[in-house]
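With one protein chain removed, the remaining protein chains of the complex are shown where they sit.
Naming follows writing order (A, B and C), and every chain is counted from residue 1.
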Amino acid sequence: MTSALLVDAALVLLVLGLALWITAARAAYGAAVGFVAYGLLLTIVWVRLAAVDVAMTEAALGSGLTGLLLLGAAARLAPYEAAEHQRRPGPWLRVLVGILCAAIAAGLAAVVLLLPDPAPSQALAVAAQLPATGLANPVTGVLMAYRAIDTLLESVVLVPALIGVWSLSTEMAWGGRPGFLTPWRSGSALPLLARVLPPFGILVGIHLVWAGADDPGGKFQGAAVLAAMWILVMVAGLREPPSVSDRLMRFLLIIGPLCFIGIGAAGIRLAGAFLAYPEAYAKPLILAIEVGLTISVTAVLGLLLAGPPAPEPQYQRRSRRRS
Amino acid sequence: MTAFLLGAAAFVLGTVALGLVRILRGPSNVDRMLAAQLLGTGGVAALLLLGVATGVGAVSEVGLLLALLAAFGSVAFVTGAGRSSDAAATDSAADTQGTARSDPE
Amino acid sequence: MSLALDLFTIVAVTLGAIFFLAGTVGLLRFPDTLTRLHALTKADNLGLGLVVLGLLPQTTAPLGWIGLIAVWLLALLSGATVGQLLAEAVRPPEWDQNRTPDALPNVPPNAPEASSHD
Partner (left out) sequence: MSGTTLFGLCAATLVGLGLYGLICQPGALRKILAFNLIGSGVFLLFGVIAQRGGGVLALAGTGRDGDPVPQALVITGLVVAFAATAIAVTLLVRLAETSARGTLEGDEPPPQAPPDEPRP
């Protein structure tokens, strides 16, 4: 297995090198480019850690969508960046902080090296309970049954996050369309990509949600892919982002959490506890929640990237002038 | 066979890692994006090799996701570049190595 | 039979790895951004393609084959698009000088036009 260790060592060196670049690069734009590559490497690390479900989430969210977010922000903030370099702390302070951070890292490393040897694990307990849910993917089983309250809170908290982003608009712009995703130029290859890629992407996204019951995948991975395709279409200028006061879109944003809470509350009557599923119907109920959550998470992720409503998006003016 | 595939994965990873020197040297941000893009393709190749070598199923689906979103970094890059042209063309003067050599473009 | 397939895998994966090496060398050694872009596409198309080709005999199920080939096709599509996008990003501004936003449909012949803008 030495060659496997070689791969792992190469991966770790790469990840650490990129992390060093992200921390130390002078310009934020270069650091953000490094972060895209970093997310990709982490995906491979997750595969090496036998966590394929996590690897899929990292590939879609960590590398794809976060990269889009950070690169866009770095471009917007570049004009203000030059003044920041004078604000760096002095050399002595940096050395002191470096020593303290190294101490924290060393402490964590010691914890890793001293982990108890028969590692504590809930894997057997999950494997024993899994057949009751009708699922075969233990990660989905944990998300939907064992720690369902976690998943419920997470899906609920995404909506306030979006409201938080929206609330950063100006008063005049409220009710308009989100303004972060302005298309670049019309005469490029981007519209072609935005026409060809989404059919495949939508297929893959729905497949991930459907297969997530038994194989690696699930609603979050699928929703991230679907959101990415939606964003691609918006960036290419083929479709405008929906206005924030659109009733249908607002309903889609909350249908997942509503579905989850409704089925969870029904569990009080039918199975004796909040979020408990009656065993005979566990699988169809979980599937219903997953479908609802996929719709809502897709909408939330896409709109989080689309940003707060802007007075009048630039590209609207541009395209109007052209047509 | 397993050892060969693992070795090939390590080789591809190491090679594209060398390409990351471009991320350090620049000189323009487009060059950095090129290095990230090469790392993306090489990462997918290494992932597929690893998956077949270790017999982890569904690795090809992870590769599929990566390939599907491979263009996203560059799409974000060019749309961001259009937003503020000075960020994409060359580095700010703050970059240590970028200032030394003149820009090819 | 199995030996021949293994040999095929070794040859194809090795060739693919060489293309990755070539792409990296080109990325590091070529003088300017546009030529580096050219080096990158070799690794994208041939490197990954040969690795996928070499892995095909090692996966049994036809679903696995479809997955591997789909990975390569998607990489081809995004590689081609990314090449266009980044090349436009490095295009010197003087090429664009006589182009106003209103004259955008008249793009140079090297940029494919997606004029059917709805």
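FYI, contacts are C-beta pairs under 8 Å (C-beta built on N, C-alpha and C of every residue); 3 or more make two chains touch, one makes a residue touch a chain.
Note that the coordinates shown come from a computational prediction; the quantities given were computed from them, not determined experimentally.
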Wait, the hidden chain, what does it touch out of the ones we have here? A
Per the whole complex, from A:37, A:54, A:181 or A:226 the residue touching the absent chain is A:54
Consider the whole complex, including the chain that is not shown, and state which of A:4, A:244 or A:282 touches that chain. A:4
Those residues of chain A which, in the complete complex, touch the missing chain: 4-5, 8-9, 12, 15-16, 19-20, 22-24, 28, 31-32, 35, 38, 42, 45-46, 48-51, 53-54, 57-58, 61-62, 65-66, 69-70, 72-74, 76-77, 80-81, 83-85, 87-89, 93-94, 97-98, 101-102, 104-109, 111-113, 115, 118-124, 126-127, 138-139, 141-143, 146-147, 150-151, 154, 157-158, 161-162, 164-165, 168, 170, 172-173, 180, 218, 220, 297, 300-301, 304-305, 307-308, 311-312
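Methods note: only the chains that are shown with their structure count from here on.
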Distance from the mean Cα position of chain B to that of chain A, given in whole angstrom: 20
Rounded Å distance between chain B and chain C, as computed from the means of their C-alpha atoms: 12
Separation of chain A from chain C, taking each centre as the mean of its C-alpha atoms, in whole Å: 27
Among the residues of chain B, which ones contact at least 2 other chains? 33, 35, 61, 64, 68, 71, 75, 77-78, 81, 88
Where chain C touches two or more other chains simultaneously, the residues are 70, 74, 77-78, 81, 85, 88
Within their complex, state which residues of chain B touch chain C. 1, 4-5, 8, 11-12, 15-16, 18-19, 21-22, 28, 30-31, 33-35, 37-38, 41-42, 44-45, 48-49, 52, 60-61, 63-64, 67-68, 70-71, 74-75, 77-78, 81, 88, 104-105
Given the complex, residues on chain C that touch chain A span 70, 74, 77-78, 80-81, 84-85, 88, 101-102, 104-105, 107, 111-115, 117-118
Mind listing the chain A positions that touch chain B in their complex? 3-4, 6-7, 10-11, 13-14, 17-18, 21, 26-27, 29-30, 33-34, 36-37, 40-41, 43-44, 47-48, 50, 52, 55-56, 59-60, 63-65, 67-68, 71-72, 74-76, 78-79, 81-82, 85, 181-185, 188, 190, 193, 197, 200-201, 204, 208, 215-217, 221, 225, 228, 232, 235
